[in-house]
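The other protein chains are all here in position, but one chain of the complex has been omitted.
Per-chain numbering from 1; labels A, B and C assigned in written order.
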Amino acid sequence: MPLFLLGIIGKTKAAFAGRVGPPLLQPTFDVIKLLRKGLIFSRTTTWVFRAGPIVSLVTALFAATLIPLGTHAAPISFEGDLVLFAYLFGLGRFFTVAAALDTGSAFEGMGGAREVTFSCLTEPALFFALIVLTRLSGSLSLSMMIGPGMGQAWHFGGASLVLVAASLFIVLLTETCRIPIDDPTTHLELTMIHEVMVLDHGGPALGIIHYAAALKLFVLGAVLVRIAVPYTGSPWASWGVFALGMMALAVLIGIVESTMARLRMAQVPILLLAACLLSAFGIVLVAR
Amino acid sequence: MNEWLVMTGAFLAAASGVPGLWTDRRGTRGERIFAALMVVASLCGLTGAALAVARGSHGLDLAWPVPGGRFAIRLDGIAALFVIQIFAIAGLGAIYGLGYWKQSEHPRDGRKLRLFYGLMTAGMALLVCARNTMLFMAGWEIMAAAAFLTVSTQDEQKSVRDVGYVYMAATRLATLCLFALFAVLFASTGTFDFAAARPITGGAATAILLLSIVAFGLKAGLMPMHVWLPGAHASAPSHVSALMSGVLIKMGIYGFVRTFSFFPHPPLWWGQLVLLLGVASGVLGVAFAIGQHDFKRLLAYHSVENIGIICMGLGVALIGRTLGSGALVALGLGGALLHTWNHGLFKGLLFLSAGSVLHSTGTREIDELGGLSKRMPWTALAFLVGAVAICGLPPLNGFVSELFVYLGLFETARLPQSDLWLTGALGAPALALIGALALACFVKAFGAMFLGEPRSHRTDASHEASPWLLGPMAILALLCAFIGLLPWLVTPVLDSAVATWAPELASSHARLTTLAPLSWVSFLAVSLAMLLAFAALMVRRHLHQRPAEQAGTWDCGYVAPGPTMQYSSSSFAQTLVGIFSWALRPKVHNPDTRGFFPHKDAYTSHVDDVVLDSVLIPAAEFGSRAAKRMKWLQRGSMQAYLLYILLTLIVLFLWR
Amino acid sequence: MHNLVGPLLVVVLLLNFFLLGTSRLQGVINASAMQGVLLGVLTLCVHEGLNVWIGLITLVTVLVKGVLIPGMLLRAIRDAAIRREIEPFIGFLPCLLFGALGTGASLIFARTLPLAKEHVGSLLVPAAMATVWTGFLVLTTRRKAINQVVGYLVLENGIYIMGLTLLHAMPFMVEMGVLLDLFVGIFVMGIILNHIRREFSSLDTAHLSALKE
Partner (left out) sequence: MLVLTILLPLLFGGLAFAFRSNLKRPWLLPVGGALHLLATCLILLGQAFPREGAWLGLDPLNKVVLGFLSVLFFLCSVYARGYLVGRPQQPNRIFIAALFAFLGMLTLAVEAQHLGLMWVAVEACTLSSAPLLYFNQNPRSLEATWKYLLIGSVGIALALLGSYFLAYSALHGGMSTSLFFPDLVREAPHLSHPWLRAAFILLFVGYGTKMGLAPMHTWKPDAYGEAPGLVGALLAGGLTTAAFLAVLRFFQICTAAHDVAFARGMMVTIGLFSMAVAAVFMVRQRDYKRMLAYSSVEHMGILVLGIGLGGLGVFGSLLHLVNNGLTKGVLFLAAANIHRAFGSKRVEDVSGAIRRLPVTGALFLAGFFAITGSPPFGPFFSEFTILRAAVVGGRFWVAGLFLIMLFVVFVGMSATVFAVVQGEPSEKAVASGYKDTAFTVGPIVAFLAIVLLLGVYVPPPLSQALHQAAGFIEGTP
């Protein structure tokens, strides 16, 4: 499913470019192909380098288990899992960047620096959003917060939810390294963030990383979709609604990617600050 | 019984350095005796505290014939918690010292260091157990003076002397505020006994709050009052830094906890004030840390940050006590206290591993290091564990305590009062920001020190540390993992401490065990760890079947790649320092390298301590200049002197 | 005999002014000596009915204040070969003015204090005050060390006058002790002066300001 989303994004971009584009499952094929290849490591690296991809994958998987799909409660949900949710990605980031630094390459160091720098701004935005949701749902568990209760939530604090959704969208774009923050398809190292970090990963390692990234996109997307499409009908219907929502999100991302240009690095923090302010303003609206 | 054990431990610790004074200057007997005594002392203290937690303590109250003094000792929940921390870190540090500060390598100051190390431990144990203000003061000052003498161990270096002087001035200010605090306490309760502090209200209460914030904030290194901390932690020997950063500054936290426990109904703004101080300290502390190049200074600033987190927890607890909400109190105070423990553990671990790096490379400059994980893998692993823990990432202990604080903050966000929950609602994102910044900072530190290629020849001689150094590190790392994986084993201690702090809420069945999803956390942490281990095994097997080929790092086709091309710590932090430049005031040298043949130059940025270097030192200069101007009064002329007497007479007669 | 007290005190006051006004050291010393003699006589006058103790006190006073100390000081200036005081810090005229002011002030101040009936209207208390004041002026304005000794002497004289008011109260041996102390004090000062003269070959206090901040 996550890789399928990537496929949709690709298709959308291709459509905008007036091309047919690769098949929807192309990313999946790529990953499978990569997994078959052999490994290659830099002489500089140590075990930290090998740990990078694994940790990012494992953490992403764990985060996925905390996410409710539609109105179905998540497999794992408890009071305060939202903190765990956020910090799992932190753990993943720690090791990805460490692995990048392990190669001792200037590019990858640069990428790592950008990654952690921008995450310093996305995290507060995320937590502002979570506070709003807590306030509206009165729960500290994701399954409750963005679970069945969303209907009333929109009823009470629709305005702030709009803001929250907007800011979460920016967070999503940043965390998953999409235009306008990052350009996953460019070939100029100096302009990359995520891609440049994994320059030295090859074969299965790279495949794992791609899959983990897609998973991250999926997970964050799921949260966003639940907020944006608070459909609370019969479980199966809601499942379908959720799936459609995810695709719509992918399309939306594709549209953004193909209509916007990448921002200059210096401007990115401003955009992220804007995201923080959006959700903070959301809080103010709820507080009133 | 258990009080006696702890006091025996304190006494042994105090005496541990004494035999060494008469042993041979270069022999090892002195240090051996010292370490042995310290270990025994720690065991005594730990057993005593454990017994106190298990069976409770009915205190010890002996006559102490000094004005207002009683030798009153009690190991209640709070005290026991801190005693455990003191003796654990102190004992490990003493063992570490055997390898780190060998008498044979430091014949001049080794004995001095050990003597005052023991005294510092004893002083802390005493002040934590004391239930009488005089006894508290005694322990407090013994600790402070001994700490000064350990910090200025290498007093032949001017920098160390200056640092020691700043520390001493700061700690004396704290002590004098304590004088005032206890005087006010006496005036309003009529007793020197902590237990018998009857509810204080009005101006006295406010005075006590402000005085305690200055006094204990100075000791704890809360943001505006942290000036002494970075220098002291940087120049002290590393195991002393571990003890100071891990335990000594927590005495300030202990002071806060103890003082606030006197007030059953604190005004709301108390909690909010403490929370805000915590936020400021946390954010700015970590921001300053990112700008540092000296890895011990960097760690020191992280102490400021963690103290901030702890104070956020305290603030939540205070708010909870105002509202009579047991949940808030339990989560806030529990989080704060657990974080004091955790910070003791992982900061101790970090300082010890930093010490072994310093010991083998002889430099504290991050940008002179690199690639150490090949030469000293175990130290690298220890540092990595500490780094992950201090960033509050699962599955280690930092996450648990920060989770408690988060839960407390979110609880306030759930409260109906719309005016009140904003404080909490702003606290959570702040904590998130702190976490992210800490992550950035420690990725930078770990990466620049241990990963990549060596940046200078400092690392050529470096070697893995001796078992004396590695042993304590291993124990600390295991403890970090232990608390992270099985938190529900330590929560009873916290619960008893919370019950002692707010007895009136003890009835409301707010126990951390029920409030926090400990079972889930534990389950997930364990499974995460196991999954990672499993994956590691998979990789290992995969590599076994298909060995990976080796190649050079991708250099983008550049002809002459070299170690100096690596991202240095300052370049890594450049953007973040820029974002926070409004507070850090960095001194940036950004060379203009345009043109075809730009001259050789380098980008550098330095972040000094703003409060100390831009505010306090100028102020002190001004003061001493003013004093100098007054000195013409005493310029040696007898006639003038006699005139002063005459004038005094006239003034007094007129006054009458 | 009691009615002589007033006039004698007036003479003492006039001597104060002379002390403040003159620049010749010899004159200053002689004036202080004359004051000493006057005090001795005053002792007799104040105390009605002669007895041996009073006689003894008078004798000792005249001896110490009128002969021994001045003699010592005169020897000192002869050895140091200095004749006159250089211009004092604030000049002679202001000195005199201050002295006059002080004397007036002390008259007023003495009013504020309730006097015992036998002293009502007597000049003793104001004269004492004025003399003490004069002593202080000399001490604080003169440059020569020797002059400061004289100032101290005058100060003591003032106090002695105050002491006359309670001739009955003070036991004899205390009076003697006081006089003895005074004498030894001046004597030690004399010794020090001698050392100073040998060290600095001058008695100017300007040399005595090495110790300062």
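Keep in mind that, in the parts below, a contact is a pair of C-beta atoms (placed from the backbone, for glycine too) under 8 Å apart; a residue touches a chain by one contact, two chains touch by 3 or more.
Computed from a prediction, not measured in an experiment: that's the story for all the values here.
Engineer: Omitted chain: which shown chains does it touch?
Structural biologist: It touches the following shown chains in the full complex: B, C.
Engineer: Considering the complete complex, identify which of C:Leu14, C:Leu59, C:Leu93 or C:Ile192 is in touch with the unshown chain.
Structural biologist: Considering the complete complex, C:Ile192 is the one touching the chain left out.
Engineer: Which of these, B:Val18, B:Leu43 or B:Ala180, touches the one chain of the complex that we don't see?
Structural biologist: Of these options, the touching residue for the absent chain is B:Ala180.
Engineer: List the residues of chain B that touch the chain left out of this view.
Structural biologist: Looking at chain B, the ones touching the missing chain are residues 64-69, 108, 134, 137-138, 140-142, 145, 152, 155-156, 158, 161, 164-165, 168-169, 172-173, 175-177, 179-180, 182-184, 186-187, 620, 623-624, 627-628, 630-631, 634, 638, 640-642, 644-645, 647-649, 652-653, 655-656.
Engineer: Name, in rising order, the residues on chain C that touch the hidden chain in the full complex.
Structural biologist: These residues of chain C touch the chain that is not shown: 112-116, 128, 132, 139, 145, 148, 152, 155-156, 158-159, 162-163, 165-166, 168-171, 174, 177-178, 181, 184-185, 188-189, 192, 195-196, 199-200, 208-211, 213.
Criterion: only the chains that are shown with their structure count from here on.
Engineer: If each step moves to a chain the current one touches, what is the fewest number of steps from chain A to chain C?
Structural biologist: Each step joins two touching chains, and the minimum needed here is 2.
Engineer: Need the most distant chain from chain A, centre defined as the mean of C-alpha atoms.
Structural biologist: Centroid comparison gives C as the farthest chain from chain A.
Engineer: Looking at B-C and A-B, which pair shares more C-beta contacts?
Structural biologist: Higher contact count goes to A-B.
Engineer: Distance-wise, how many Å sit between the C-alpha centres of chain A and chain C, to the nearest whole number?
Structural biologist: About 100 Å, centre to centre.
Engineer: Please tell me the distance, in whole Å, between the geometric centres of chain B and chain C computed from their C-alpha atoms.
Structural biologist: 70
Engineer: In angstrom, rounded to a whole number, how far apart do the mean CA points of chain A and chain B lie?
Structural biologist: 35
Engineer: Going by the contact rule already set, what residues in chain A reach two or more other chains?
Structural biologist: If we look for residues of chain A contacting two or more partner chains, we find none.
Engineer: Counting only residues that touch at least two other chains, what does the list for chain C look like?
Structural biologist: Residues of chain C touching two or more partner chains: there are none.
Engineer: What residues of chain C sit close enough to touch chain B in their complex?
Structural biologist: Those in contact with chain B are residues 89, 109, 136, 139-143, 148, 205, 208-213.
Engineer: Within the complex, which stretch of chain B touches chain C?
Structural biologist: Contacts found on chain B: 631-632, 634-640, 642-643, 646, 653.
Engineer: Which chain A residues qualify as touching chain B in the complex?
Structural biologist: Interface residues on chain A, with respect to chain B: 38-46, 48, 50-51, 54-55, 57-59, 62, 76, 78-81, 83-84, 86-88, 90-91, 93-94, 97-98, 101-107, 109-110, 112-114, 116-117, 119-128, 130-131, 134-135, 138, 140, 189, 199-200, 204, 269, 276, 280, 283, 287-288.
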